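Shown here: the complex without one of its protein chains, the others still in place.
Labels for the chains are A and B, by order of writing; each one numbers its residues from 1.
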Amino acid sequence: MSEPLLIGRPSDAALGDELLGTTWRAGGAGWKIAFAITGALTALLFALITYTVVKGIGVWGTNIPVGWAFAIINFVWWIGIGHAGTFISAILYLFEQGWRTSINRFSEAMTLCAVLQAAIFPVLHLGRPWFAYWLFPYPSVMEVWPQTKSALPWDAAAVSTYFTVSLLFWYLGLLPDLASLRDSAPTRRRRVIYGLLALGWNGKAVTWRHYKAVYLVLAGLAAPLVLSVHSVVSSDFAIALVPGWHSTIFPPYFVAGAIFSGFAMVITLVIPVRRVFGLHHVITRKHLENCAKLILVTGWIVAYGYMIEWFLDWYSGDRAEMYQAFVARPFGPNKIVFYLSMICNVGVPQIFWWTRARTSVWVLWIASLLINVGMWSERMMIIVQSLQREYLPSQWGDYSPTWVDIGILIGTIGFFALLFLAFLRLLPFISLSEMREMAHELVKHDRRTPAHGERHDG
Amino acid sequence: MNRSDRSLPLAAVDPDPEFPPGVDQPPAELDRRRMIQLLAAGAALAGLGPIAGCMKKPSDRIMPRVDQRPELTPGVALDYATATVMDGYATGVLVTTHEARPTKVEGNPDHPASLGATSVFDQASVLQLYDPDRATGALDRGTPAELATLVRQIAGRERIEGLWFLLHPQSSPLIEDAIARIRARHPGARFAFDTPVSRRAVFEGSRLVFGRPLEPQYRFDRTDAIVALDADFLAAMPNAVRWSRDFAARRRIAAPQADMSRLYVAEPHPTPTGSLADHALAVRGSELRAIAAALLAAVEGRAIERALPAASAGAEGEGARRWIAAAARDLRTRRGLVVVGDRQPREVHALGHLINQAIGAVGSTVVFTRPAVIEPLGDDLAALAAALAAGRVQTLVIAEANPLYTAPPDLGVAVHLPRVPERIYADLAENETSRACHWFLPLAHAMESWGDARGYDGTVTFIQPLIQPLHAGITLLELLSAFAGDPEPDGHRAVRARYAPGTGDEATAAWQAALQRGLVTGSAFALEVAAVRLGDAERATLAAPPGDPAPGPMGQMRGQIELVFEPSPAVYDGRFSAIPWLQELPKPFDKLTWGNAARMSRATAAQLGVGDHDVVRIVAGGGAVTVPVLILPGHVDRCVSLELGYGRWAAGPVGDGVGSNVYSLRTSDRPWFAPAAGIAATGERHRLAITQEHQRQHGRQIALEATLDEYRRDPDFTRERWQSEPTMLAPQFESFFHWGMTIDTTICSGCNACVIACQAENNVPTVGADQVRRNREMHWLRIDLYREGGDDDPRFIHQPMLCQHCANAPCEYVCPTYATQHSPDGLNEMIYNRCIGTRFCSNNCPYKVRRFNWFDFTEDTARTRQLQYNPNVTVRSRGVMEKCTYCVQRIRAADIAARKQRRDIRPGEVVTACQQVCPTGAIQFGRLDHDRTLNVQWRGEHRHYAVLNQLGTRPSTVYLAKIWNPSSDLPVRLDEDTGATEGGAQDPAKPPGAER
Partner (left out) sequence: MADRILAQYEHEEALAAAIRRMRAKGYRALEAYLPFPAIEVEDALIGSAPSAPSRLPYLCFLFGMLAAGVAYALQWLLNGYLYPLVVGGRPPHFPLAFVPITFEMGVLFASFAAFIGVLWRGRLVRLTDDVQGTPGFESATRDRFWLEILAADPAFDPDRTRADLVETGALRIELPEVGP
């Protein structure tokens, strides 16, 4: 636990040059290849979306009884990934976790990219996506408005709110750095562009005062929001009476799962980034280790969720529930996802009991990938496996995806990567002003305590 | 053909005095062109949907005055009495027409063969009318020809040498006349009557016993103990619709203390009748003779061992003996009846007659009349084949029959028929045989024709046209009249001349009244005195165990696998292959659509080393076919049953290549049961399109059952499934009258009539085999099949499952757009226009009765078939959910009529399509405040329950538990199975592939 948050004491200028430099430096061949690949996958995504809308969602594998499948799985998965960002930047901010500083901007951007992917599906999975706006209370000449006893309008509200608030939060934090970019822009064109984005920020003390106050307020608002969003998403299932969905444990269990997968995705992304940009002294092992610890914690909450579900299924004495939990999932169709989620979500995190695992970059990275797979499988287990085995055995059916389903999933991953790469190229992905603040804090602290780098974050 | 004459609607159908039927008006002339205009107008009106239901005045755009027929008011449907004819047997039906478009077939309540119900085939006949692949004109050696010209040529000829006709069995008195006239004009003309489902054995049997062909008229409504020997009298026999109603009368038990009939069935594979049997005995088809002989011995008090060969010793034989003993005791002590199936050879029929004689059934529970069909009077296919082989046939006229597809190969019809110098073919559409003929004459559909036919009991039934012929068409009667020398045959003239020769107003009025009834009252045959004319020697040979190699003894089949053929419950003998409704109809026990399979017991499958969907190659009767395997619990071991009617190659795009053609395995001497020369797995797999893959309840108490004793001991055994669950929600719409449905599973035979009726009434699309494999079939009403007991002696429960219209509907509160909501009168309403297709409602429907339009299925439906659409039901577009509405269009129509007359809806005024068609009358519907309706009375019975009532959904559809009436000699154990494991072992009806 003696890992420092910042290795060395770079001067403001040096820090600025380093963190803003990522924006000015020209991308090498590696970047071009990366953009080419992700661009191609994005093209695939939009091609398949067009195909689906033109032909009808019959081109997917969904059926009766399995009315929801890949689309909703992807939606929940991406939304879940989106949770880490706001969790880090809001909740850890409220708890004054200094170590969040160097990864919060970055994970907020991840949140936005992920939520954008998620936002595709609630619309696309509709039979008539062109009427998706009926979920909002626009002044309708038909005088019929959304039925807000359904969880779907809740979803619409929660997801759009979550995206908007995350965007504001992220952009507000970005303002000072945009100003720095403006003031250090090498060319006039960039100066103008970043100048416009900076909205005329000039580091005035009074502005800083309001800024800090509001940043705290936004953090305070975002914190419960993070918890509410996946709770609402979980109610898409919890308010239904499908065996395997109808469960009160869902909200906390989904939130934990979301943060769990979110941190996994943060690690998946931060490790290559810090290597590519050589930011080992800014994003230190300590950051990775803390993420690993959180994964362990949330992983256990998820495991607890599983166990409570099993207990309640048994305790309820309901044959359908018991069959769902103890027969259909482990032995029924698509059982692979059951075992995947058990291994990846319950098994894999346990390695983080060992410090060496928490601090080994490779172990972390592989584990984070496995956890992302595991969480996707968990959603497939909950959504598809439950629908496959409902109350009337006469209507039991199974599900298998079509190539369109799989193509769209891969496409969203490509689109996500594309957006994220663009962010890395165009914006400072580490909050410069906060790093400076921290650096100065540390300098002052060092002055007071001679022993360097022994400082633990509060 | 002149179609100027007008057919007459039932005066009763128009509920509204504002619109008298106007039957007294002179008919309007309609030529083809105008008829098409009418049809177009109809199609346009169909688009208007419900609006059409309340149109007051005809709009010029939609219905030009010049074309308007007096009794025709746009938007007001008319019912016409006519008949559908299957292999000669007529069923009186009422056909609903909208703007001169027949859209729906209902049974004619006045007709003895219908009593208001119909079979699946009657229902589907309306879609056959609109088959886009029907012949559009006559062909002369493949080139279009003028029908009238050909007819005149025919009429011009005399004394044709070697003239042969091949027809389906006929019962029409007019056709009988025509045949007589043909014989006069062409001496030596021969008539062969054939259908793959021939009933000659029945008549041969009675000829054997009574000395002349007789038609048994069963009186199930007076019978307490029925023994059915391979007789599916509730679904697969000519009078099944009527018999279902009669059977239900003694089977349905209104109160625990009431009495109910007992049913014994011995059959090779489950049938609707078998699924209602208190004691079903699985035996190979060829063994029925031994069973019948033993039963005769038993009822005559002789030892049955002589009749049952020692070969059948062992458990199976023991089971058979106990079954026979119990059956015999019931036959003797209660009002008994033995029914022998049409598939059985004449000896078994003879034995059946002897048993009925012995137990005094003849004259009480079974009486005899002369056969309605003239089949016995003509030659059979074998005779024609012989003539063909001998080259004695110069001119061959085939109508409707399709020998090149259906004839057993050993007859060599396919070889010799092309050698006939002149071959004339007539049918609705071209087919395998027509391609091999010189002339093709398009037949008119029954709904385009004038004619007559006899019901099973002989009742003369009228066939009247409801629509101008969509294409040039001639009726069989007219064709025969042409051969009789009439250059301009006219069905209407013939009918009128025979049944209303007079011209006075009185005669006309009588004629019109008869037409409106659709039948000649009192025209049923007089009962025949059936005295047994059977010498003791013959009796002895009958009663004795037949020795090898005669077909039948149990011993012969040991080790060898017997093939059993069965007319498909969906496409019959193949004549309905072009009807998508029937192709997609889930068959009662395997729920298989779009094809046939080699159905066998689990043991037999294990013996052959095959499982579901494995393709096997079957060799028999000189032919060989490959067909997928389907394991069917309740199927007799060492036996494979195959459905006829599939594997056609000239049936048009719908029917071609669906399933396997097993006719090539048949032989003329053993048309129904034959030993298989060989069965071997090919190693290939073909995933069958099955709509229900799991038949176990897993102890969830979904379809409840009890024996009569248990019911009497504990009348409220269903309490767990009707006691209402505690709820925090206050009931809504308390002050309104609610609608509700009650279904008695005790008398539901799973005949599927309701499924097709619903499809026809509600414009439900078909989706094709691939979509069915993806669980995307669209049936609003399905019949769930649950199986209790072991695989070898299962008990089946049919549970028609449709929207339950729950008071607390789980589907409603999850819909984000109010697309599904509750109406004050208790309906769970689906508003298609509001639906955006989240499918949340379907996920949350525990009954899974909601259907989703994955593609634009309506758009994909052939234009001509769209003419069948019910204009009062919205057609659904892509991406919306749909489901059973309790036929809301009928409810609202009655509502409107009632309001016009300032009155309340009368009890029984609203009848849903499924209720109307149900042969046994197992479905009742109505408003819950109409106390004296069956619907409400049934709901009061002890054995009522609501499916998944524990979920607190409070369904409006209530079921009555299935009550068994087992003999005390053969007690049935109602063990609750808890097959709580995944995997093929527990769910034989499920493809192994499904669990991966």
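In the analysis below, contacts are C-beta pairs under 8 Å (C-beta built on N, C-alpha and C of every residue); 3 or more make two chains touch, one makes a residue touch a chain.
The shown structure was predicted, so the numbers you read here are calculated from the model rather than taken from an experiment.
> Out of A:Thr62, A:Ser235 or A:Thr284, which residue would touch the omitted chain in the full complex?
The single option touching the absent chain is A:Ser235.
> Thinking of the whole complex, not just what is shown, which of A:Ser184, A:Ser316, A:Ser360 or A:Ser400 touches the missing chain?
Here the residue in touch with the unshown chain is A:Ser184.
> Of the residues listed, A:His83, A:Arg105 or A:Arg436, which one is in contact with the missing chain?
A:Arg436
> In the complete complex, the non-displayed chain touches which residues of subunit B?
With respect to the unshown chain, the touching residues of subunit B are 727, 729-733, 807-815, 818, 820-822, 954.
> Since one chain has been left out of the picture, which residues of subunit A touch it in the full complex?
Within subunit A, the residues touching the omitted chain are 11-13, 16, 137, 143-149, 153-154, 157-158, 160-161, 164-165, 168-169, 171-172, 175-176, 179-180, 182-184, 195-196, 199-214, 216-218, 221-222, 224-225, 228, 232, 235, 433-434, 436-437, 440.
As a working rule, only the chains that are shown with their structure count from here on.
> Approximately how many whole Å separate the CA-defined centres of subunit A and subunit B?
58
> Within the complex, which stretch of subunit B touches subunit A?
Residues in contact with subunit A: 692-700, 702, 771, 774-776, 784-786, 799, 801, 810, 813-818, 834-840, 842-844, 846-848, 850-856, 878-881, 947-948, 951, 980-983, 994-996.
> State the interface residues of subunit A toward subunit B in the complex, per the touch definition above.
55-58, 61-68, 125-129, 131-132, 134-135, 142, 144, 146-147, 149-153, 156, 236, 239-242, 319-320, 322-323, 327-328, 331-333, 387, 390-398
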